[in-house]
Structure formats: C-alpha cells, structure tokens
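The complex appears here without one of its protein chains, the remainder shown in place.
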Amino acid sequence: MVHFPQLPFGLPDDQDDDKPREECGVFGIFNDADAAAHTALGLHALQHRGQEAAGIVACDGEQFHSHRGLGHVHRVFKSEKNTIRLEGSLAIGHVRYSTSGDPALRNVQPLYADLAFGGIALAHNGNLTNALTLRHKLVEQGCIFQSTSDTEVIIQLMARSQKVSVEDRLIDALSQIDGAYSLVVMTEDTLIGVRDPQGYRPLVLGSHGDATIIASETCALDIINAEYVRDVQPGEMVVINRDGIRTLNPFPQQGRRFCVFEYIYFARPDSLCEGLSVYEMRKNIGAELAREAGVEADVVVPVPDSGIPAALGYAQASGIPFELGIIRNHYVGRTFIQPTQKTRDIGVRRKHNANRKYLEGKRVILVDDSIVRGTTSTKIVDMVRQAGAAEVHLRISSPPTAHPCYFGIDTPERDKLLAARFDVPGMARVLGVDSLAFISVDGLYRAAGLPGRDNANPGYCDACFTGDYATRLLDNETPSEMRVVTRLNERRKTG
Amino acid sequence: MVHFPQLPFGLPDDQDDDKPREECGVFGIFNDADAAAHTALGLHALQHRGQEAAGIVACDGEQFHSHRGLGHVHRVFKSEKNTIRLEGSLAIGHVRYSTSGDPALRNVQPLYADLAFGGIALAHNGNLTNALTLRHKLVEQGCIFQSTSDTEVIIQLMARSQKVSVEDRLIDALSQIDGAYSLVVMTEDTLIGVRDPQGYRPLVLGSHGDATIIASETCALDIINAEYVRDVQPGEMVVINRDGIRTLNPFPQQGRRFCVFEYIYFARPDSLCEGLSVYEMRKNIGAELAREAGVEADVVVPVPDSGIPAALGYAQASGIPFELGIIRNHYVGRTFIQPTQKTRDIGVRRKHNANRKYLEGKRVILVDDSIVRGTTSTKIVDMVRQAGAAEVHLRISSPPTAHPCYFGIDTPERDKLLAARFDVPGMARVLGVDSLAFISVDGLYRAAGLPGRDNANPGYCDACFTGDYATRLLDNETPSEMRVVTRLNERRKTG
Amino acid sequence: MVHFPQLPFGLPDDQDDDKPREECGVFGIFNDADAAAHTALGLHALQHRGQEAAGIVACDGEQFHSHRGLGHVHRVFKSEKNTIRLEGSLAIGHVRYSTSGDPALRNVQPLYADLAFGGIALAHNGNLTNALTLRHKLVEQGCIFQSTSDTEVIIQLMARSQKVSVEDRLIDALSQIDGAYSLVVMTEDTLIGVRDPQGYRPLVLGSHGDATIIASETCALDIINAEYVRDVQPGEMVVINRDGIRTLNPFPQQGRRFCVFEYIYFARPDSLCEGLSVYEMRKNIGAELAREAGVEADVVVPVPDSGIPAALGYAQASGIPFELGIIRNHYVGRTFIQPTQKTRDIGVRRKHNANRKYLEGKRVILVDDSIVRGTTSTKIVDMVRQAGAAEVHLRISSPPTAHPCYFGIDTPERDKLLAARFDVPGMARVLGVDSLAFISVDGLYRAAGLPGRDNANPGYCDACFTGDYATRLLDNETPSEMRVVTRLNERRKTG
Partner (left out) sequence: MVHFPQLPFGLPDDQDDDKPREECGVFGIFNDADAAAHTALGLHALQHRGQEAAGIVACDGEQFHSHRGLGHVHRVFKSEKNTIRLEGSLAIGHVRYSTSGDPALRNVQPLYADLAFGGIALAHNGNLTNALTLRHKLVEQGCIFQSTSDTEVIIQLMARSQKVSVEDRLIDALSQIDGAYSLVVMTEDTLIGVRDPQGYRPLVLGSHGDATIIASETCALDIINAEYVRDVQPGEMVVINRDGIRTLNPFPQQGRRFCVFEYIYFARPDSLCEGLSVYEMRKNIGAELAREAGVEADVVVPVPDSGIPAALGYAQASGIPFELGIIRNHYVGRTFIQPTQKTRDIGVRRKHNANRKYLEGKRVILVDDSIVRGTTSTKIVDMVRQAGAAEVHLRISSPPTAHPCYFGIDTPERDKLLAARFDVPGMARVLGVDSLAFISVDGLYRAAGLPGRDNANPGYCDACFTGDYATRLLDNETPSEMRVVTRLNERRKTG
C-alpha cells in the first residue's frame, strides 16, 4: 500500500532515512480460537515491514471487530482488552511504515467497508501503478473516498462490481489494476490471499492445527509455531473457508518478478522467500562480493544489523576475521532532543558507536547492504576513520540503487540517489573510502544459484538497479493537477 | 443529525438522562478573518445543543482544514494551535450530543468529501426519516458509507447527482429526503444554509461587519457581538459567496412545524427563536400554568436551571414568593465514582441540594419543564420532602410527553415515558406529590400569543405531546434486518 | 493552604479572575465502609472551594492509599478503579484552587509522611502567616521540604516534636503557628479536626449512621445524606477514634473572627455557616442594600450566579421585579482559543450574555457580590448598556474590597484592587454606571442579625474591607531573599 505523493510524510529516524523502506506486511488467519491474538503476534514478527501503524479486523461470524492505531504493534495492542475485544476465529492484520500524526489514522489498514453482500476487510502490501487514474474516474462517477491510500480503489471497484460472489467481485476489481499487490481479504466467513501476476511482493501459506494462515513472511508463521506450507504463487488467489482451500488463477500469466531487494534488505534473515533462506542468500552475496571485489585487509566489519550476514559470508570466503567493529544501540526512538546544530552533527552516534579496539590501526573492510542517499554511510566511514582505521574499504551487497521503485518500496526521488548522481569512483570520493565496490547484477543472480541475469526473463524485479520496469506506470503520466487526492487536512482528537 | 439505532450509546449523566436531548447545533461564517476562532466561540454558545463532540472545517480558498474531537468545545479546541491551523475566512462547525468512546469519532461532523467538483463539508441539525431506506438503496448501487450517521446520505446523494452546480446537487439530494434538517454546507468559496420545508429546527442569519453568519440560535451571534438579521425560513436555501447573499425556495411549500420544545427546554433562554424571546415564552408558560393550575402555597421553587423562568412567571402571576429552594452544583462531570449500590442511591445529590431553610414547613410549588421517565423528578420530590416541606405541588411547563420524537430529539422509547404509562393522577402517585399539573396544549399556544391550537394548521410541531407527526416516517416501517447499518465495531488509537 | 509567592500561578479563567478565590476545602470521614467514595462525593460538593486539584488518602488500618491529581474532583476520581483502590474505613480529602501545570503536583494535598509512630496525612484550608519564617528555621536545622506549600511546616514540626502522642505532637506544632487553619488529620486509626483559635475558616461536624464526618461546609454532609451535628468551634480539636469523639481546647482563647466573605461569596448558598443559612444571609444583605441604597428602577438583575440571592433579597425588599436579564453559560472551560486581539475583546460573552428583552429601555438595578479589579464589572455594565438599558444602577452586596487577605483567600495585590485606587464616585465613573453603591460595613453586620460592627470585638474577620487584621503577619516582614522557597523548577512525566 502506498499513499499518494501530496500527503505530508513524517520525518523518519535520522538513520533509517538512508535505507529504502518496505511499506507493509500482511497477515490473515482462518479457523483459530485466538485469531486476533495470533494475528497480533504475526504482525509483531512482521514489524520490520512497517513501524508506523498497525491494525486488525476480526470477525465472529456476524460482527466485525476492528482495532487500528499508530505506533508499533506492541503499543497498538498493548492491553489485553484490545485483542480480547476482537472476537472471532477469523482475522486479518496489517503493519505499515511510518508517517507521523493523526491524519494518517484514516489510512491505517485493514480497510473495511459494508458492501451490499455484507462486510469486507482488506489489507495490502504493494503499490498500484494506476490507482490515481482509477480514483479520478471513480470520483467522477460519484464515489466518495475516505482514505488517501491506493488500496481503497480496490474496495471501491468491488463495491461497484456487477458480479455476485466476493471472489468474482475481487477478480473484477483486480483485473482493472496494474502494479504490485499481496492482499489478504476477509468476509464474515472467508479468508482470501492473492498475489499479483508477477509476484512482486512475498506471500506465504501456513498451517497450525486446524487453522490456515496467510502472511508476508515465514517468520510470522514461526512466531506462533505454525508450519510453512508453501508460497502463494504469482497470480494465485487462495480462497479459504469451511469448505477448505481453493486455488484460482484468474489472471493472464506474466513473468515472475519477485523483488530481489527482499533478499538484500527487507525480509527478515530467518525467513524463507520463494523457498530460499534469506540469511543464506545474504551470506552468498557476501561471499560473491569477496570473490568479485576482494582486497587485503585485517578485519571484516559489518554495519549492523543489516550488514551482518553479508559480512559473515565475506569473512568466511576471504578468510579475513569477522569482528563487530561497530556496535549498534537498539534503544532508538524516532523523536529525540537535539536542541542545537552542534548536537545535531553528532546525531549518528545515537545508533552506532565505534568499537575502537577493533578498528584502530586496522585495514577495515566495511560491509553494508545498500547506499541510498549516502548520508549515513558518510557518517559511519567518518566514525571508523576517527577510531583510527588505517584503511576503509566499503563493500555493498547490492548493485548501485539508481532508480526509484514503484512497486511498494519507499525510495527517495531519483536526484537524491547517490548512485544516480555519481559513478563508483565518484561515490568513493564522496564517501571518503579507500575503495568502494558493489556486487554486480550478475553476481546477485549467481548468489541466487542462477548463472547470471537472463535479460529476457530475469525472474526477479531488479528495477531499482537496472531501471527495467516490468509493469506500465500509468499514474506517472498523470498531469500534476490530477494528483490532488484530497483537499482535506484533517486532525481528529479522541478527547 | 442522528445515528441509527443499533449503535451503542454512551451512558448519559445520571440526571440529564431524564431530559429529552437536543441532538445538534450548527454554525457557519463567511468572509471573516477569524473564521475558525469565531466558529469555535459560536459552537461554545451552542454547547447546550450537544456536549459530546465538536468539529470545525475551515477553508482558505484552496485547502480545507478540519479538526474534530470528542468532548466539550473548549476541550476539543483548547489549545490555540488547533484553531490557528484552521486557516481561512470561511468555516462551519457542529456540536452534537453525547455518546461515549472512540468509535463515534468517524461520526463527528462536519462531514467532508472530495467530490468531482471539489471539496464539500456539511453539518446537520435534525433527523431524516427515510435515511435508512435511502442508504440501503445506495449501498446496493455500490456506495461505501464511512459513518453511521443519517447525514452522510445527503453527501452520497450529492456525489451521485447528475447536476452541475453545488446548489443544484444539494437541492437534488434534499428533494429525495424526508424529515428535519437545518444544514450548513460549505465549498471552497460558498456558504449555504438550508432549512427543511417545515422548519422543524431553528436556523438564523446574522452579520458582523463584512462577515455573514448562519447559526442554530441567536446566542451564537451574541457571543461574537454579531447582529441578528432574521431567521432562515422553512424551506429556504441561503447561498452566500462573493457575489452576495441569494435566497432560493426550491421545495414545495408545507405548513410550518417549528419544534415547540425548543421554547420549553432546548434553546437557550437568551435566544430568540422565530423572533420570540425564549425566556419570555417560558415565563408566559409559567404564568399560564399559574392561571390553569393555581394552588395555595408559601413558595415557588424552580428545579434549576431549566425550571427557573417558568417558576418566575408562575411566581409573578400568582404573587407567591420565588425562592431558590433547590441549589444546583454546576461542577458535574459525566463519569464519577460510585463504587457501591449504597452510594449509587444517593447519587442525585451530586447535582441538586435542598436549601432547607426555604423548604422546611413550607407548602412548596415545584416548577420543572418536563417529565420524561420521571426518575429524576421522584428523587427531587423526595429530597424536598426530606428537607421538611409540608406540601409539594409539582407544576410542569409542558404537556405530558407521551410520544417519541423523530425530528432530531433523543427521547426514550415510548414505554419508558411516564406519561405513556400513567394518567396524571397515576403520575402524581408515582412521584409522591400532593398535586401535579401540566400546562395544557392550548395553554402552550396561548403562551405563544395564539388563541389556542389550530388543529388544521398548528404552526408548531408538538408531536411529542399530541402524536400528530407531520412528516411520513418511512424508516419506521423498515424491517429490522435492514436496520443493520454497519457490521463494524471499531476502535482507533492515535498512538 | 497557600503556596509561597514566588511560585508561578496559573492563568485563571478570564472572568473568575475578577473574584477573590477560596483556596481550599477539606473533608474527613471515620468508620465508613465507603470512606473514599464518600470523601470523593464530599469533595465534589466542595468543588467551589478549589477547582485545581483534588486528593484523597484512605487507610485500611495498616496501609495508607493515596490518589491525587490535577483537575476537578470528578476527573481525578473518574474511574471506579481510583476509589476502589483507596481501601479503608477512614479517609480524608482536599480540594484546592487553580494553578496550572505539572509542577504543582507535589503540592496537592492531603500531604502524607511516615513519622516515627506511623503514617500521617493532613489537609488544610487556610493560610499560615509565619510559615516562611518557620520554614527557614527548619531548613537550617536539616529539614528537607518536599512541597512549597505552607502546610508542610505543620508536618515537619510534628515530625520533630518531642511529644509522644499524635495529638500532643499536633498541638505542639500548631502552638508555633500563626494564621488561619481548618485542618483534617488522620493516622491509621484516628481522624482529627482542628480549627485555629479565631476560627477564620469554617469546619463542621456531621454524622451518618456510625460514621463521623468533618467537612468545610454542610453541603458536603448533604450530598451523602449525612446529618449536620454542629460547627467545630474556634480553637477546638476534635479527636475521633474507636473510643468515640473527644474535644480538646489546647490553645489560649482569642476573639472569633469567622471570615465574613464566606457568607458573601465563597460558601455555597445551601450551606449553613456558624449556624446561619448562607442563602438567607445573602438575601438579607440584598434587602439591607435596598434599604441603604434604594433607587427607582424597572427591574432587578443579578450578575449570575453569585449575585442571585442578594438580587432576590433586593427585589423582595424593594418590590421591583426580579428578572434574569443576564444569562450565564455554564459550559466554560479554563483554556480556550482566542487567536486574535479582536476575539479577546469579546471574550466576556463566553460566560455571560444579555437577555435583551428584559434590559432594552429598562432602568436596571444590577446586583453583584463584590468588585475586585473591576474588569469584569466593566464588561458586564457595557453589555447591559449595549442591550439598550436606559439606566444602570450597580449594587454590591459587600463593602469595597480595599485590603488583601492573608487568611486563605487569593486576592490581587493592593494596587490592583479598584477600591484601593478610587473612591465610590470614582469607581462609578470607571465602571460607567449611573449610580453605584456598596453595602455598608454596619449594614453587613445588621444582615447577620447584629446591631452593627462592634469594633472592640467584631466577631467576624472583615479585614479585606476594614484593614483590621487580628493576627500578626510575620512572613510579611520577611526580607525578599528569604522568600525563595525552592530553587527547583520541576516537571514530571508519567510516561
């Protein structure tokens, strides 16, 4: 799910600002006595996919119960009351990334609507590339939108569909839509999971006793001790109700394009994506990077936490010792006092500190997963230098990020991307490193067990590296005056 | 505005529970540099018409700014920030009566929607009697409702109207609607006030320098030192924009039916309704009551605060001294500790206390404005007896309330109304008074300067006393399964 | 209880700003199954004596349970949890007037301390005139004060007393103290009420079944249906425990000096003070005022609510009709939006509105209880003029307030008092009235049934009118550098 661009976004954490951000995680569970509680745990396991808001809708067979709020899952669902209220054996949930302030509350998913046939709730991970165009058409026809999220287009299309069954209305709606979506949808008696034909975002199927689960990642199954059954396939619609589990494939087939950045950064290392271990994939990339861009050095130091697996792979392949030369403070909140410019300049130390003993006088290979704007990398390199490193060689476990994502990842505009502004030597100069290397695109595919990138049918979406977008981007051609999604600037208060 | 009946309502204050409750107040102002601040003050003056929630939408010519919240006006708009944010010279606002809890937030008015022509906001005092029927038809056609209030039907009808101008869309929508409505509507450059053809609820026009104001009562003009121009007429639509003020009369004419209970209880005593002083009208009723139901006594004691003007009228007409024999504590909140049944039994003293010196040994004429369930009256009579009154004669400045209201007043179901369960002598026994008298229906009309009730064309709505409803009540015939407005039980959290 | 003058005080409500303010109310109950709940109700009845903060300490015979907070009683004790927690059959409580912000929390009474013999809690209405002097001496001796209130001096003196019993320690402490105090004190098994030798502030004894109650006013007995037994006498200490009720008179006798302003303004009209009905006293003053300062007019109009009884008395004595020519809006919060100067100028209408019909063309006698700064009176007179009054004659039911109070009332500094700046004709000019009259000092005593003021032994404290202070004011002679009570500016947060 994404918001349309004219909405004000919250200021991100100083450091995470320099990472691309996953925009959502979804979870659904059918036939479980503790449906809402287990959904809350599942969302907690998916917290890395969205830290700003969380919501759950449960159904007891007649009434739907919803609780949504801003903040981390454990805050939104902190008191027992909140989930006990959410009665029913069927529930879906959603986490989304961070914007700030009250107005966003209307955008917190799952979205819910009373349609002619009954209630429906829907949670979305991904991004629709023609939502704006569809929205304008629908408003012309008399539709009133309550949120500013692209996801609501799906529900409005379902509401107006001439089809009878929920599945048919959903297929009808999705047939009009372009872009990336992994959805969980629920009615009063049915749970549906569906993935767009190219499978941009992950979605897995699990089971736990008599319960069936659909979730963004396998770690959300593990947290409740559920079993991983299989991935929902690109273009597949899984319909789960009392009659069992049915699979539909209602869309024309298209080439797979699973987001390779899920392996590099987004997904949790303990998850399996498309059957592959994310942690192993990261180690493989690190090892490949050691082969592609080896350098003599004393120590391999990850930028924690995300650089750790690739650094371990690099260290094991190169034989150079792995050390935690940088220590991360996990107590980091988004808001913090920084009254003067002077204090702001030292801000980076809030999250990372040099472990001086392991850097001083050393030739350091620093391993990180990606460079977006380069602001954080600059500060980290600086800190390592100040700690006395003799040489700093930066190795990045992704190719240069030079293109924006339109499929569910929040990236800065192109002219903010360091790799769009400089070539590799230029970037090395900006960052102040002795050497800089990125994994090659082919190296990335090799780490996934392929011989290299098959340009005709790559199998992964790597558009942020290659610019090769596999879906049309209709909204991108929309004139700017049409991009006004709402004229309302709203603030609500719960008294 | 009313909510549909299947929503849970908050527990009312122990005492007010026994009064009918006005359901809303509206305010709008055009061409005022302090539009939002003056709207907040206007709503504050209308606070008696709705204590549960308040909201303002302002427009700066391009963007709409909204702030809505639960609680009294001075709480929702307590910090300067909240109104300073609401920029623009055009604003409308709304107060509504009390339900409790978060879920209601989506129902707090003004409602806002982005329609094809731009933004629109709307605030409603009244109650539509065919809203449920229309809502079901609209949902069948693919409309998604965001609130459970009847008011949203108006906006959905406007969204789907084939008309071009805002006025025509609004006329189109209202033409399909039955019931009571005094509305303020705003677009980015226009303020519209409109009153249903029978004029059930009040609506007045005022001016203040270059600004034009529409409000439920004249007290909302007084608070900002604005001048009262005239009442908006039943069936009149007043359109205010840069071109000036235009009057439309788009609906077929019907007999006036201004709510007589506005005079008896709802409106503020310092307001003029339909040109009559509310305070004077109440005194007239008291005087009429003294003539109709005089009794020998030592003292006339009002049940404060609402019984005071009628008691003054009674005292002046009868020559019996007026005394504040009951003192009201104005520090009364809705929630309060009452841990045991024993404490609960003495609850009434929280609001009223006997001024013993003026009751002991006295023959007391107690004057109140109405009896609904009779629970509070019983406690008050009891308290007066305990204080040593020799006799208690209860005089009520309205006829017996024996029928529910469908035009914007919250009354209990018919079988809860004391006057629907007992005749006057029976009520006297239940209440434990020495004598009981209500003003007659004709007496009420005499107090308003008429010779009595003209049954062919009474001029006021007195349906709660007479059962004579002047508008069809379509929703009342709706089968109960259709009354389910939403299957969603929602709770939001602002983190 | 008062705070020392160097603490920042909250901004008062715009209008109440122009009234002297009572500074506290106290309540205690012994041997009651619902002790804390009944204390909360008692405090609610005393809310007019202090709106800023409230607290209760209860004891279950072993442990003391305390809950204290800022805001009105019904807010501080709004959930059942808060009082259910306060277990025990013995409780005391306190309300105090308004300062704003968090820091004040440490000053919210009852104060509690663990002394060598056990726990003790104490609540105070009044003001000590040598607290500052004692405090400095105690700090020199190694005492650490936790609050900035004068009341803590009493507890510190008790802690250091060489006496054995609680009563003796309390007598020991109070013997060192000058000024006004009506105290309720509790240990784990005893409730003590004590009033200073001159009896500046009220304190009454009541009973309710087996329970014994001590409270500031009788209205706090009425709310729980308790019986008024008698006033605690000046200089009397009442000790209540399982052995019954004992009376001690440990202090040298001094002339009575009950605060006459309690009758004029502070006490609730339904209370008895020193056996006299407050409402009747106010009516008597009004009648006396009619005799002293009669004028031909059409209507007697009170400034509501406090001017009502005197206006009634005036009207009855003069035969001129009483009318509510000014309507008060009771929904007034302390904080409210007033973004511009223009809006600020119209601020007064938030609380009072003219009932134009009863003022237009009329010769109006306006009755109010007091004039402090004169700011509100000016606005009210203005409003009455704007409503078309032909003449405005202002009658005040107290003598001119020309001197500050040191015995528990918050008055502005002398040079802010209108009566200290102008004579009566000068005040009339400032206020813009056709005539102005105050009740005479002797008239006040006549209203109380006395022949006039006995200057040798007046029986009431009327120092704010006469400047005749009956207690030495030691702290007033304290050099300013000694007035620094704490160097700490504190803010706490409950996370």
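A, B and C label the chains in the order they appear, each numbered from 1.
The rule is short, and it goes like this: a contact is a pair of C-beta atoms (placed from the backbone, for glycine too) under 8 Å apart; a residue touches a chain by one contact, two chains touch by 3 or more.
Everything numeric here is computed off the predicted structure, so don't read it as measured data.
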| item | value |
| --- | --- |
| Missing chain: touched chains present in the view | A, C |
| Hidden partner chain, touching residue among A:188, A:288, A:323 or A:462 | A:323 |
| From A:308, A:372, A:433 or A:463, residue that would touch the chain that is not displayed | A:308 |
| Footprint left on chain A by the chain that the document does not show | 33-34, 37-38, 40-41, 44-45, 47-48, 51, 72-75, 77-80, 82-84, 219, 222-225, 268-270, 277, 279-280, 305, 308-309, 312, 316, 321-324, 327, 329-340, 342-343, 346, 349-350, 353-358 |
| Residues of chain C (touch criterion as defined above) contacting the omitted chain | 53, 57, 62-71, 75-76, 82, 85, 102, 105, 108, 112-116, 118-119, 139-140, 142-146, 155-156, 159-161, 188, 485-495 |
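Here is the rule we go by: only the chains that are shown with their structure count from here on.
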| item | value |
| --- | --- |
| Chain contact topology (line, ring, star, complete or other) | line |
| Interchain centroid distance [CA atoms averaged], chain A/chain C, Å | 61 |
| Averaged-CA centre spacing for the pair chain B and chain A, given as whole angstrom | 50 |
| Residue list for chain B, restricted to those that touch at least two other chains | 75, 82 |
